[in-house]
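The other protein chains are all here in position, but one chain of the complex has been omitted.
When the chains are written out, they are named A and B in that same order, and each has its own residue count from 1.
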Amino acid sequence: MLLTLLLVLLLVLLAAGGYGTVAPARPQGSRYLYSVSLAVCTVLLLLALAHLLSGREPLHLSLPLGLPWLGLHLRLDALSAFFLVVVNLGGAVASLFGLGYGAHEREPERVLPFYPAFLAGMNLVLLADDAFAFLFAWEFMSISSWALVMAHHREPANLRAGYLYLVMACFGTLALLLAFGLLAGVDGGYGFAAMRASQTPPALAALVLVLALLGAGSKAGLVPLHVWLPLAHPAAPSHVSALMSGVMTKVAVYGFIRIVFDLLGGESAVWWWGGLVLAAGGVTAVLGVLYALMQHDLKRLLAYHTVENIGIIFIGLGLALAFQANLMYFNAALALTAALFHVLNHSLFKSLLFLGAGAVLTATGERDMERLGGLIHRMPHTALAFLIGSAAISALPPLNGFVSEWMTFQAILNSPELPQWLLKFLVPAVGALLALSAALAAACFVKAFGITFLGRPRSPAAADAGETDRFSLSAMFVLAGLCLLAGVLPGLVVDGLGPVVGLLNGGARLTDQYHQPWLTLVPVGPLKSSYNGLLVMLFMAVSGVAAALLIHRFASSAVRRGPAWDCGFPDASPATQYTAGSFAQPIRRVFGSLVFQARERVTMPPPGDLRPARLEVELHDPVWERAYAPIAAAVIAVSTRANVLQYLTIRRYLSLVFGALVVLLLGMALWR
Amino acid sequence: MALIDYLVQGGQMLLVLMLAPLLTGWVRWVKARLLRRRGPSPLQPYRDLVKLSRKEVVLADSASWLFRVAPYLIFAALWVAASLVPTFAGGLPFSWTADLIAIVALLGTARFFLALAGLDVGTSFGGIGSSREMMIASLAEPAMLMMVFTLSLLAGTTELSAVARFMLTADVGLRVSLALALLALVIVAIAENARIPVDNPATHLELTMVHEAMVLEYSGRHLALIELSSSLKLVLYLSLVACIFAPWGMASAGAGSAAYGYAAVIYVAKLALGGVLLALFESSIAKMRVFRVDQFLGAALMLGLLGALLLFVSRSL
Partner (left out) sequence: MHSLEFDIAHFLAGGMVVLSFLLLYQDRVYALLNVFALHSLVLALAVGWQAYIQEAHHLYVTAGIALVFKAIVIPMALRRIVRRLGIHRTLEVVGGVGRDMLAGAALVALAIMVMLPVTVGADALAREDLAFALAVLLLGLLLMVNRHNAISLVIGFMSLENGLVLAAAGARGMPLAVEISVAFSVLIALIVIGVFLFRIRERFDSVDMQAMDSFRESRLK
């Protein structure tokens, strides 16, 4: 029943997509469309949440669609319900934002038809219960998001981003297709139920893991498969960027979890699987944030930062795999809960930050942080929401980002019980990487918020910005409120995740948290570790307010405005402020020479020369230059060779076909 | 939970707050004596705070609301963090509110807002301070967490009271890892408190300054709060060292008031000793170039990692 209802709602979204082709011509068209998306997403969100919290048995639905011998299988279990919550929460908020933001869209006909289709595609991936439906929905999601990336296709950078995205999406789907092929086995059981029931031989299972890591990882943005992500995500309109970064990457994580934890089954895990995923996650986390620190484009910075968070999620998943392989289900439950919690958190704050960047973009027309600044005076509400998002993503208590990273740390601290030596050393190293990435993330968001919103405006556009509309603001504040709520009441979220973790972890899950005094989070045991966001926030609020009241009451509350002190040499020009580039310079010096082979060159003209001094910074992208450039060069070399084939005579072509046929037949004869 | 426990908890919070300026003054006084100066009285910071809080605030024209809110936020975060470190009594009613990782993260919250405040007015000095502070933190925080990792491997917990209890038992033994963790913690403490050789708390007009550059635009009551917060941070780190590596004389929950008083005296003595050691260290070493700091802190990070590695060895024999 419920599934049918969900399916109908998805059909409504698809119909809205159809309406989107004519909507731009109507006066209120885009508003209707976003309202419908908002309503549908909200209903889907509530239904999924109800299903998740009620803890009911999985629902099934089979329809005679799709491949004739397979049909279309849908299933709603705790895992898909949780991800439905994440996707539709993001979808609803992005639609709310779109209500205001859509009015600024220059080419609505390139956005409106694909937007609801994109939402429908993501939802369908989560519901699919056979390989065909899954891959179909996956491709549908990829293509519709590709169309949205290409919405502003007249900018050459976007063209490149779209091309790269298409190539990587094809690669990812290919990997997933092969993974499903291996899972289905020789009998061709393409339904997920059959895959779950069958035992995959260990060697093949390892291959499936690697393929799933490649396929889902390329969509999620695991290093070194991340190259398309920071180009494609910012190219789309901002609410779509929020969806792609905050939500679509989570669908990719879902794909990985579904294949590895559910279809393969954690029981068949071997310890080095965990090590592999863990190492990939650790490297991704640190490289992602280092890349982000080097960016001056606000949206691209956010996109690179998504890569970091995907790394953190995969660290949790890798730990869970390693624990499951050693039959330590309690620790696995902790790691899984941490990873899933971070999935939710990242979808909240990354969507929030992208929406904030979208608001800045509409207000100023700028994405380059070097030309922004001082927006906190012009856009105070956007600034507040963005600040909350920045603090949350930097893992600062009492907000939500901290809770999931704290839980990941707790899982890491339980790792010495792992018997394998390699893991024993890998896990502390990954812990150091995680700590490093958390600290760098704080630096990154001090830069993002500080340069964009604080200081003095660096361009006329920033000086004349105005606050964004009420729809956009309410969308941002909904997310900011949820960030705070999830940070202050983490126990409730952990309890909500219980059924999902139980499903993936052979029934083992964390103990219920809601009965803890003061809603404290006690994942392992009261003697091990506990954290209470509520009390931390209360204490902070009380002591801060008390200090303010006391000082204002008994000391002085006088304020005088004056020029900045600046050690006695205030400079009127905003150009003397620290810029994004100069803010990142110490970190570039410390880490950049190792990772990016960063070189700085200062050309100082001699005295009397009127030319400006120049500081040139040279950065190399290690992943692109070591991995992709050689592949691209090889592809070009091969295709240049093969280009000869394009200019043959008909007789030659026929003889080629003939030759191929004969060779094939010969091969068959010999093979038999 | 008895009422007295709550009272002791409140007393601990107030004690930390009250002692903070005294510790700063004490360190300054000892340093002055070591340099054969007479030096201001150790009570001078209290007078400074009172004087500052009575003055009016001069705000830069380009300062935003964040600039005015930040001192209160920073103070609140640091005070909460400092009062969650067991000083003279462990196992108090709210000791489970945050474990060591959360305390480290609360310090991160304070640092985040301080760095933002440095950027808010839009001067070059503020920016220089913020960007360097974040660079230092990006290495100090992982080093700190590696230390937490070592401790947690040993004690099996990240709750500070439990760690302190564990360190008092004979199970600890003599371990290189603990020495390494102590070393890492001390290096981090020096860096985070802007002491020599990483930063010089006594300079105002030097391009090497980090902390002072960030708070350059603050005045009046805001500056008072910022100064009080940095004193609190110093107390916090010294208490942390004392609580983890020298937990002797700490009263457990439910001890009588006499025991609490005795423990409090021991705690103050520990702080005084820590202050003397800090002053000695600061007087005997020269300030580093800013871009040597990363090596200094990188060493702390590596020492922390090494400590964790060595511990793995001895545990799994």
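Basically, a contact is a pair of C-beta atoms (placed from the backbone, for glycine too) under 8 Å apart; a residue touches a chain by one contact, two chains touch by 3 or more.
Small disclaimer: the values here were computed from a predicted structure and weren't measured.
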{"item": "Omitted chain's touching partners, listed by label", "value": "A, B"}
{"item": "Among B:168, B:246 or B:299, the residue in touch with the chain that has been omitted", "value": "B:299"}
{"item": "Selected residue (touches chain absent from view) among A:5, A:542 or A:594", "value": "A:594"}
{"item": "Residues in chain B touching the chain absent from view", "value": "170-171, 173-177, 179-180, 294-295, 298-299, 302-303, 305-306, 309-310, 312-314, 316-317"}
{"item": "Residue numbers in chain A that touch the chain omitted from display", "value": "421-422, 425, 429, 590, 593-594"}
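We adopt the following convention: only the chains that are shown with their structure count from here on.
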{"item": "Between chain A and chain B, centroid-to-centroid distance (C-alpha), Å", "value": "35"}
{"item": "Sites on chain B touched by chain A in the complex", "value": "53-66, 72-73, 75-77, 79-80, 83, 94, 96-99, 101-102, 105-106, 108-109, 111-112, 115-116, 119-128, 130-132, 134-135, 137-142, 145-146, 149, 152-153, 156-159, 162, 204-205, 216-217, 219-221, 224-225, 290-291, 294, 301, 304-305, 308-309, 312, 315-316"}
{"item": "Interface residues, chain A side, partner chain B - complex", "value": "373-374, 376-377, 380, 383, 387, 391, 394-397, 402, 406, 409-410, 412-413, 416, 424-425, 428-429, 431-432, 435-436, 438-440, 442-443, 445-447, 449-451, 454-456, 520, 522, 526-532, 535-536, 539-541, 543-545, 547-548, 551, 555-567, 570-571, 574, 576-578, 582-587, 589-590"}
